[in-house]
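Removed: one protein chain of the complex. Kept in place: all other protein chains.
Letters A, B and C name the chains as they come in the text, with residue numbers starting at 1 for each one.
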Amino acid sequence: MTVRVLEGEGTERLEAISDGVFAIVLTLLVLQFEVPTVPSAQADSQLPSLLLELQPLLFSYLLSFFTVGLYWVIHQNLFQQIERHDRILLYLNLLFLLTISFLPFPTELIGTYSTRLTWGLYATNFALVGLTMTATWWYAARRDFTPEEITPHHARLISLRGLIVPAVFLLSMAVSLVSLELAYWAPLLIVPLQVWWVRVYGSLQDEL
Amino acid sequence: MTVRVLEGEGTERLEAISDGVFAIVLTLLVLQFEVPTVPSAQADSQLPSLLLELQPLLFSYLLSFFTVGLYWVIHQNLFQQIERHDRILLYLNLLFLLTISFLPFPTELIGTYSTRLTWGLYATNFALVGLTMTATWWYAARRDFTPEEITPHHARLISLRGLIVPAVFLLSMAVSLVSLELAYWAPLLIVPLQVWWVRVYGSLQDEL
Amino acid sequence: MTVRVLEGEGTERLEAISDGVFAIVLTLLVLQFEVPTVPSAQADSQLPSLLLELQPLLFSYLLSFFTVGLYWVIHQNLFQQIERHDRILLYLNLLFLLTISFLPFPTELIGTYSTRLTWGLYATNFALVGLTMTATWWYAARRDFTPEEITPHHARLISLRGLIVPAVFLLSMAVSLVSLELAYWAPLLIVPLQVWWVRVYGSLQDEL
Partner (left out) sequence: MTVRVLEGEGTERLEAISDGVFAIVLTLLVLQFEVPTVPSAQADSQLPSLLLELQPLLFSYLLSFFTVGLYWVIHQNLFQQIERHDRILLYLNLLFLLTISFLPFPTELIGTYSTRLTWGLYATNFALVGLTMTATWWYAARRDFTPEEITPHHARLISLRGLIVPAVFLLSMAVSLVSLELAYWAPLLIVPLQVWWVRVYGSLQDEL
């Protein structure tokens, strides 16, 4: 019983605070859009071009929204498989939440200035999101906080999924040295890689 | 068991993150109001007129609050009928949350500048809110994530409800070409249409 | 079963979105404090007086925090007694959340400008918080969404509690016509009135 002060069954509150952080980050991202200031009389003529200038911010907004959303999907999947926790798991998850909650700053930065440095910071942040989440899962699997059905092979495959996003963003940083424009498109690779992963994982299920 | 990595019973965390986003958007809307800057000595004489100038912001605030609130009611109703999820449902719901979480920007925009363009953006955003939510429900019904009692006829009727708001806002965009003033009142149509829908749905229940 | 689209058992998500709005409002209130701008070299000498100037904001911050906190306590108490919901209850609760989520604006206003008008707006907002919450409870009691143990006499007594804050703030508006300084102290009346209410309610329990 008293052991529960240090570790325990269930991960309800860990999931609750994580959902809170996810929800707030998803919603705070919109605060980077500022209503342009023009004289009321000229709103009709000047607003269209000023709103068009927000395009880079919209790009970074959508990219961050969907990548955070993807991590929420992964997070909720992983924690369906984690049945116990100890202090270290709580701190690893906090480290993950740190990387998620920092995202609005590099998102606004890359939406405002398009340079190798700002893309590097943005990509680094997302790489850390993926690495801390994978570390969290890897620790939980190693400590046997997962149900019996999760074999070591499953656990490794699930770890692999968490590394797709870091790998793609690190690749994009390398690409940005050649062409910054091209680097922006690299995150699209996440989609086929996720689909491929789902197929591999699904076929493993069929074998069993 | 391991199938749970890709799909699963229950929608608790999906509802939790959605409630988080709803709650934050409902509360962030107030941030568009800025305390006016006047010399302290003249606060008594100048504040009243400056506060009156906030009226258009108050209008957009109330309209957004109640429309988001209405969608929260619909969302919580729908998900009482959705008993399972898969990845696609999670992503469709994220798409819906994207449209909800973007709302504070067009809300402040229409509250600051009253033009056909700003109303068009605002109405488009709300139309997308309704369309993505309907797509989410339509997918869940089609994949049979709903309980047996929900017949195809019920499911279609419930889809219809989600289209009331998009239809009204698209209508208001058409109206705005003739009269922008009139377009602002179009959303009031949502109230009788919702009441009418509830009556139709209720009478269907009685027939059974 | 299908009736659940229009009304249903439980109030979990209603409580979830309410807790979300409460938590966000409690936390957003701090955003009204802005770090003063002084040259770094003069921070030592100029900061103390600039921070002291934040006192009125601190006063409005604390008053809003505790009044919202009080309403959270009342809200969680009331909803322990509400076992079912229908659409109207959801909308009444949304109306209540509207009044709660608007609070940061009048809070910053009264913390910035101390006039009869700003106090009037602030007090009106809190009066509406209390009135909409009482309306929500009154409706739930009238529709028999409460457990059997809640007699009409209990329900009336519980309604009365929700009216303490509106009564005190309306009184403070009257007081402000005579002395604005005095009006600021009126909310302190909430404490003895709440204590008195608890005693009355407790003695009712003993009688049964």
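What we mean here is this: a residue touches a chain if its C-beta (ideal position, glycine included) is under 8 Å from a C-beta of that chain, and two chains touch if they have at least 3 such contacts.
Everything numeric here is computed off the predicted structure, so don't read it as measured data.
> Out of A:Gln46, A:Ser101, A:Thr124 or A:Gln194, which touches the unshown chain?
Residue touching the absent chain, from the options given: A:Ser101.
> Pick out which of A:Leu90, A:Leu160, A:Leu189 or A:Leu204 touches the chain that's been left out of the picture.
Here the residue in touch with the unshown chain is A:Leu90.
> Touching the missing chain, which residues of chain C?
15-16, 19-20, 22-24, 26-31, 33, 35, 38, 40, 43-44, 47-48, 51, 62, 65-66, 69, 72-73, 76-77, 80-81, 147, 149-150, 154, 158, 198, 201-202, 205, 208
> Which positions on chain A touch the chain that was left off?
On the side of chain A, residues 1-6, 8, 13-14, 16-17, 19-21, 23-25, 28, 31, 87, 90-91, 94, 97-98, 101-105, 108-109, 112-118, 121 touch the unshown chain.
One rule holds for everything that comes next: only the chains that are shown with their structure count from here on.
> Just how much do you need to spin chain A so its Cα atoms sit on those of chain C, in degrees to the nearest 5?
About 180 degrees, rounded to the nearest 5.
> If you average the CA atoms of chain A and of chain B, how far apart do the two points sit, in angstrom?
The mean C-alpha positions of chain A and chain B differ by 25 Å.
> Go ahead and note the Å separation of the Cα centroids belonging to chain A and chain C.
36
> Indicate the residues of chain B shared as contacts by at least two other chains.
In chain B, 16, 19-20, 23-24, 28, 31 touch at least two other chains.
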